[in-house]
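A single protein chain has been omitted from the complex, and every remaining protein chain is retained in its original position.
Labels A, B, C, D and E are assigned to the chains in the order they are written; within every chain, residues are numbered from 1.
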Amino acid sequence: MALVYVYRKAHFSASHRLFDPKLTNEQNFEIFGGCSNPNGHGHNYYIEVCIAGEPNPKTGFVIDLKQVKNVLQRYFLNKVDHKNLNVDVDFLTGIIPTTENIAIAAWKQIQPHIAEGKLFSIRLYETENNFAEYRGE
Amino acid sequence: MALVYVYRKAHFSASHRLFDPKLTNEQNFEIFGGCSNPNGHGHNYYIEVCIAGEPNPKTGFVIDLKQVKNVLQRYFLNKVDHKNLNVDVDFLTGIIPTTENIAIAAWKQIQPHIAEGKLFSIRLYETENNFAEYRGE
Amino acid sequence: MALVYVYRKAHFSASHRLFDPKLTNEQNFEIFGGCSNPNGHGHNYYIEVCIAGEPNPKTGFVIDLKQVKNVLQRYFLNKVDHKNLNVDVDFLTGIIPTTENIAIAAWKQIQPHIAEGKLFSIRLYETENNFAEYRGE
Amino acid sequence: MALVYVYRKAHFSASHRLFDPKLTNEQNFEIFGGCSNPNGHGHNYYIEVCIAGEPNPKTGFVIDLKQVKNVLQRYFLNKVDHKNLNVDVDFLTGIIPTTENIAIAAWKQIQPHIAEGKLFSIRLYETENNFAEYRGE
Amino acid sequence: MALVYVYRKAHFSASHRLFDPKLTNEQNFEIFGGCSNPNGHGHNYYIEVCIAGEPNPKTGFVIDLKQVKNVLQRYFLNKVDHKNLNVDVDFLTGIIPTTENIAIAAWKQIQPHIAEGKLFSIRLYETENNFAEYRGE
Partner (left out) sequence: MALVYVYRKAHFSASHRLFDPKLTNEQNFEIFGGCSNPNGHGHNYYIEVCIAGEPNPKTGFVIDLKQVKNVLQRYFLNKVDHKNLNVDVDFLTGIIPTTENIAIAAWKQIQPHIAEGKLFSIRLYETENNFAEYRGE
C-alpha cells in the first residue's frame, strides 16, 4: 500500500479590501496600510488543493483530478472568480478576506465534496510572493 | 554601433471593472460579461517597459535600469498599485480600463521621462494568458 | 489612433513523433534522433496568438479575447488536445509535426476566423526552451 | 545538528495513454475520458526529488546534487525521456501510467541509489496544474 | 482555532565559490567541481520564509507579511544582496556557502525577529532546479 498526495491548481481573479467594518478608515489604514484602500484592489489568485490517499488499483488514481476540478469549479471558483471578495461571496460574509481566511473558508467549501481520499491542504497564492496554506488542523 | 533593446518588468495589484458609464448594467454585461461585475474584480498586473538605443561606451548601458525603475515607480506604479483603476487613477479618468487602454495610458505617463534611448514598447500582462503591447505607433 | 498588439495564450497536451514515412526508421533516427522514437513522446504545448489593431473606442478592445479564446478552442485546441499529432489531426495530415510546421498549420486554422484586427503572429512552445513563431510572411 | 531537505528538479517529455488493457476502449473512455485516446497524448513532465539529511561538515552538502542528477539521469530519465510510458519503459510494465503510479515507480528506481541522506519524497508534475507526491509511506 | 502556514518569498543576487580554505584548489575541485572556480560564480537566489500560527481574529493575519518583508530585508537581504557570500557576509564567516548552510544561517538571522507565530521553515532556491529547506529541526 502506498499513500500519495495529489494536487490540482486553479486560477481566479478577484478584488478585495482589507478592513474591519467596525473600525474607522484611519484605524483600518493603520492596521492594513494600502491594502485597506477604500475602492479596493485585486489579484490573480491561485488555489492549490491537495488530497491524500491510496491509488485505486483499478484506475491508478487517488481521485480523478477532473472530479476535483469540478468540485473546485462548482463550490469555489464560480463564487469568487471575477468577484469582489468583501461583497459578492456568501461564504465570506463577515470575514476579513486575508489569504489566511480565504484558505480556511475554501477548505470548508471544498472538504464535504471530496468523495475519495482525504483533503490534506489548501494553498492560496495572493501573489507569487505571498501565500498561505491550511491543513485542517 | 549597435542597437540594443533593454527591458524592465514590474508588478502591481489593482482592481477594475470593464464598463461604459453611458450604458446600463445590462448593456455592459452584454459587451463585457463577468468583467463588468458591478463590485469589480482584480489582477496582479505585470508591466514590461522596453527602451531601444546604443549602449553608452562609458557605462555599457542603453539606460541605467535603476532609472527606468524609478520613473516607472514614480509616474506609474505609485498611481495604480493597490488602487481601483476605474476610480482612483487620474490619468485613467474617462477611459475604460482594458489592457489595451492601460498600456496606451502607461506610454503617455512614462515616455516623457525616459532620458536616454527611446521608449520602444509597453507590454501589460493582465493575467499570464491575456496581455497587450503598445509601441507608440 | 493607436495600434495595439493583444495576446492570448492557451495550453494543450499532445504526443508526436518526428519522422518522414518515406524514410526508414534508421534514416529517421539519423535526422531526428530520439524525437523519432517509434512509439512517440509528448509535450505540454503552449500556443500564443497575437492580433494587431486599433482599440474600438466603444469597448477599448482590439478584439474581445474571449472571442479569440473561443476561436482557438473550436478550430485548434479541440483538434489537438490529448491527441497524437501524427495520426489524429486532419489539418496535419502529411505534415511532419515540428514546432515550425504546427505553428504554420495553426495560422491557417485560426486566421480565417479572426473577425476584428489582423492576426499578427502565432508562437508555439514545445517546451520552455524550444519554441517557434510564424507571422504569416 | 541540523536536518535539511535538498531538492533536485529535472524535466522529461513522454507520451502516455491512460487505459487498462483488460477493459474495452469504451470502458476505458468511461473511466479516463480523453486521456484514454487510443493514439496517446503527451506531457512535459517535471520530477522533483527530495533527500533529507544532515549536511556533511566537510562539504556543507546533505548530498552533492550532481550525484542526485546522475542517479536521476541513469536510473530514471534515460528510461522515460522521449519515450511512450505505456510501451517503452521496463519498470512501468503492467502499470497504468497515472501521475500517482509514475511517482511510486520513480521512487523504486531511485531510492536504492541514494548514497547519502534518505530519499524523502518524489514529486511528479504532469502539467503545471496536476501533480502527485509520494513519500515512501 | 485554525493553524495556518503563511509564506513570503524574496529575491537576491549574490556570488559565491564552494571551497574549503583548509584544502588546496585541486582538492576543492575534486569535491566541488566547477562550483569551486577560483573567481567565483553567482546566482539569482530566492528565499521563502514560512511562519505557522493562528490568524489573529482582529486582523485575519497569522503575522502581517509586511513585517516579515521588513525583517527579511533588514536582517538578511541587506547583508547578502549584490554581495559575495564568501567574503562580504558577517554571519557566513567560516561557513562553506552551500544552499544547505545558507538556509540554516538565514534561520538564525530571521528567527529571533519573528514577533507573531513561529518560524516553520526557510527554503532557499539556488536555481529553479536546486534548492534546500531547513525547518529548525
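The definition used in the following text is that a contact is a pair of C-beta atoms (placed from the backbone, for glycine too) under 8 Å apart; a residue touches a chain by one contact, two chains touch by 3 or more.
Computed from a predicted model, the values in this text were never measured in an experiment.
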Please identify which residue in C:26, C:90 or C:137 touches the non-displayed chain. C:137
Mind listing the chain E residues that contact the chain we can't see here? 11, 13-16, 34-35, 37, 39-44, 81-84, 86-88, 127-128
Absent-chain interface as seen on chain B, which is shown: 2-10, 55, 58-62, 65-66
Absent-chain interface residues of chain C come out as 18, 20, 31-33, 95-101, 103-104, 128-135, 137
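Convention: only the chains that are shown with their structure count from here on.
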Let me have the rounded angstrom distance from the C-alpha centre of chain B over to the C-alpha centre of chain C, please. 28
Chain centre separation in whole Å, for chain E relative to chain B (CA means): 33
Could you give the separation in Å between the centres of chain B and chain D, each centre being the mean of its C-alpha atoms? 41
Residues of chain B that touch at least two other chains are 128
